[in-house]
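Only a single protein chain was left out; the remaining protein chains are all shown in position.
Presenting chain A:
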Amino acid sequence: MTRRVDLLIVGAGPAGMSAAVAARQYGLDVLVVDEQPVPGGQIWRNIEAVCGTPREKILGKAYSEGLWTVRRFRASGAAYEPATQVWQIEPGPRVLMTRDKIASSVEAGAVLLATGAQERPAPFPGWTLPGVMTVGAAQIVIKTAGQIPDEPVWIAGSGPLPLLYAVQLLKAGGRIAGYLDTTQKGRWMSALPRFATAAAGAPLDMLKGILWLATLRRRVRYISNVSEIEAIGDNAMERLRYVTASGKSETVYARLLLVHEGLVPTIHPTLALGCTHQWNSDQDSYAADLDCWGETSQNGVFVAGDGAGIGGAKAACLRGEIAATGIALKAGVIDDQQAARLARPLRARLARALSARPFLDSLYRPRRSIFVPSDETVACRCEEVNVAGVRAEAARAGRPGPNQIKAFTRAGMGPCQGRQCNYTVANILADAEGRETPDVGLYRVRPPFKPLTLRELATLDSRDAG
């Protein structure tokens, strides 16, 4: 069955929900699909169930504030289909998805991809061992299940998220064995010129960050300038080795290590659709090329939220509203002048919401070994291809690109479809071939970009397949 809507939104996080509310106010017929069973995205995950419980206090105000957006979304009149996996988007635009083992297609006047971000793949020796998880994963576990590590945990990383999680964990009664700050030595000096803009635009957020840092330095073992980490163990992590920039090395007992090296926009859907992308050198990642309304190079396909570049929840909500305005303009509901007038205050607020970003991007720029790890490190988790394996093929004549490396080594061919190794392979090739990463590019993304069974595929009507 092919359905038709004015606007299909993929993702019910800050951007998707805000866009849905705005688009409904413009009178558009809106369908929102999302992978999760409840709205909120990753940042406000499970918020309706958590609000009013002691967990709300642990997670903090920036989390509970999301309830307002979720309630407005619920009341907006947008159709909402949770637990849905989108696995292909085609020009038209037409979106193919699976829900409850049934595949269907939706033709939409416009599609808004509000698919957010993922944590940057941060390979190091031993990162595939049970006991190594991302900080974001551990935070999701508090939000969805009210669970914390049952023994002192090690945290290694750089950025606001590990600071926030560590403080939340202490509030929840958890224990931290040690905090390994992998922010590179000298980054504070590089970021300093951007501090004034950040402090002026987002003074409360900056103050919050400084307080988190002060709390951790006072209450847990805090080790700065960590340049190298390794998880050691056989069936699971048993020990953690770390090295600091000054050459100090220590191996400690550790069964759980949480890591984080920033976020990168979700680009699988726009890559699959063949949208043009732009390299963002401040965030060491790609994002789809967008016009001032968030429209990609594919007619009628828009992107809002962290998928458009990492900016956080406030910026995501505003980008969602701006995209909805652009979509209403394109649908002929409002004219150019009205759209420009409606968007002006949103754009001003967006600029303010993004004011701390240049400072954060500069301060928390990951160390080089995150991009080009040591030879023994696993690059592709699914197919277990290590960095040396990729390098060996890169040495072939003809400067192979990511797609050749995929064919030669199977890196990127596993179930995650390159979500965890695309940047690593591109960076290794750039390093080995004396090129820049954006010159190397990423794997070609092929449908279906989320797995589905043949049985599910067969539930599509023949008319859908056309």
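FYI, a residue touches a chain if its C-beta (ideal position, glycine included) is under 8 Å from a C-beta of that chain, and two chains touch if they have at least 3 such contacts; residues count from 1.
Convention: contacts and distances are computed from a predicted model.
J.: Identify the UniProt protein name of the omitted chain, choosing among "Molibdopterin-dependent oxidoreductase YjgC", "Lactate utilization protein C", "Maltose/maltodextrin transport system permease protein MalG" or "Carbohydrate ABC transporter ATP-binding protein, CUT1 family".
T.: Spelling it out: the chain absent from the display is recorded in UniProt as "Molibdopterin-dependent oxidoreductase YjgC".
J.: Who touches the missing chain here, A:213, A:416 or A:457?
T.: Touching the chain that is not displayed is residue A:416.
J.: Can you say which of A:79, A:140, A:170 or A:232 touches the chain missing from this structure?
T.: Per the contact definition at the top, the residue touching the missing chain is A:140.
J.: Provide the residue numbers of chain A that touch the chain removed from this figure.
T.: 35-38, 42, 46, 49, 53-55, 58, 83, 118-119, 128-134, 136-138, 140-142, 144-151, 172-173, 235-236, 255-256, 381-384, 414-416, 419-420, 453
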